[in-house]
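Some chains omitted; the rest stay in position.
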Amino acid sequence: MTTEIRWPEPYVTEALRAVRDTSPLVFGLTNYITAGLNANMVLAVGGSPAIGGNPAAVRPLATAAGGVWINLAAQVTDSPELLLDAARTAHAAGTRWVLDPVTVGAGISVSDDLAAELIGSVPPTAVRGNASEIIALAGGSATSRGVDATATAEDAVPYARRLATRTGSVIAISGPTDYVTDGEQVVAVPGGHRWLTRVTGAGCSLGALVAAFLAPGTDPLRATVAAHAVLAVAAERSALISRGTGTFAANVLDELTILSEGL
Amino acid sequence: MTTEIRWPEPYVTEALRAVRDTSPLVFGLTNYITAGLNANMVLAVGGSPAIGGNPAAVRPLATAAGGVWINLAAQVTDSPELLLDAARTAHAAGTRWVLDPVTVGAGISVSDDLAAELIGSVPPTAVRGNASEIIALAGGSATSRGVDATATAEDAVPYARRLATRTGSVIAISGPTDYVTDGEQVVAVPGGHRWLTRVTGAGCSLGALVAAFLAPGTDPLRATVAAHAVLAVAAERSALISRGTGTFAANVLDELTILSEGL
């Protein structure tokens, strides 16, 4: 059963209001290319981001945070042990955490092994990836090239459902229409804009936004859907007033600010 | 005695002109999230920034630079030894340097210890932080969460004065109104905009700007005040023409460009 959700669905606006009103600390491990935009997106919806793999800070932050996201692209600067440590700390502390399986299935075995270990030992509250990554995570075969997808989001839905059922995680697939599932319900989130794939870190920001939306205790499926629906409408509105990818990125942050402050 | 200073106070415009005309090399150690915006702010006022912890480059750069800033958030990628080495090199070379005590007082003991050692052994020309950080540095008790402040800037003024007297450093506290003191005089710098706290690295850019304004040899109190007053007016003007945090950040850089090039 697939339902379609878009802004201003009441539970979406409610989830955004909860982020703004609680301003949760959201801790992320990601790579340096995406970190600035990820942090600015979280700030624009009212959260308090902290990013970075200082080993002395990972445990205190993963414990204190309301939500944690781990983007496997963090491996550019952080060791697999550090990422595992952050996930285990979040899991032990009861902190909801999000896995962004960037490069899984791309033929970089260290990523595949790390993702499998994370999902197997300390299952994330939610996983957010593109179609190829989700298919690969679910044990299917797909080719992924860096952060690009070659399979469609629709192709990945059955894999996402199986993965959600097996792990208990909410699984989200990014595409022209995004899909979010808990294994039973499938929610389609239309909207967004193709320029989100032409701004580095824009897609990865969904991992950070999902962590922010999970932090206030919102139902995990609804929180994950809400994060996607908020970015989708911000991107749609931004595209209407932008000439290219540069002002588009700035205007997406503006639109998130307006959505958050206007509630 | 508190005086209030804002653009276009003559010594502020003079300090900005000195940066533009001498285009000082300003060397910073900070983390990768803030580095891009920090560098662009220094460039917008006419300075020449260099950032980064390549161990082979730290000593030559800290020696050659007109000003150095060390943001403790650099610990995400750089070792404490490297930060100490940079500060000692600057101190030995007579290069003015600025400490941004991010996370001091946040319960991350490695930061507190490092800050204490830096201040004790090679006192910075200026320290720039939020209220919680300055209170913690001065030995008071406050809670700081990452880069957020829970104490007000006004609360921190007596701590800042004591810290300035003890160390000989100029101490600056960021807030809705900023305060800068050398232990005797207290200068209030009104202005700015709350969105400066919703753009990652915007507050941290003050550390870089203070280093740039110190470089030409301007009186340390006046240079620190000037850096704050310039960012405050740029942020105020930017907010008037921005819809949210994305265009706000771009417009702050524009306003700094206009102030610098218009002199």
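Think of it as A and B in the order they're written, each chain with its own count starting at 1.
Everything that follows uses one rule, which is that contacts are C-beta pairs under 8 Å (C-beta built on N, C-alpha and C of every residue); 3 or more make two chains touch, one makes a residue touch a chain.
Quick caveat, the model's predicted, so the values are computed rather than measured.
Visitor: Assuming the complex is a homo-oligomer with 2 chains given explicitly, what is its full copy count?
Guide: Per the structure file, the complete homomer consists of 3 copies.
Following the convention adopted for this analysis, only the chains that are shown with their structure count from here on.
Visitor: Using the average of all C-alpha atoms in each chain as its centre, how far is it in Å between chain A and chain B?
Guide: 33
Visitor: Provide the residue numbers of chain A that touch chain B in the complex, in ascending order.
Guide: Touch residues, chain A against chain B: 25, 32, 35-36, 39-40, 43-44, 48-54, 56-57, 60-61, 64, 77, 247, 249-258, 261.
Visitor: For the complex, which residues does chain B have touching chain A?
Guide: Within the complex, chain B touches chain A at residues 31-34, 36-37, 73, 75-77, 103, 106-110, 145-148, 195, 198-201, 242-250.
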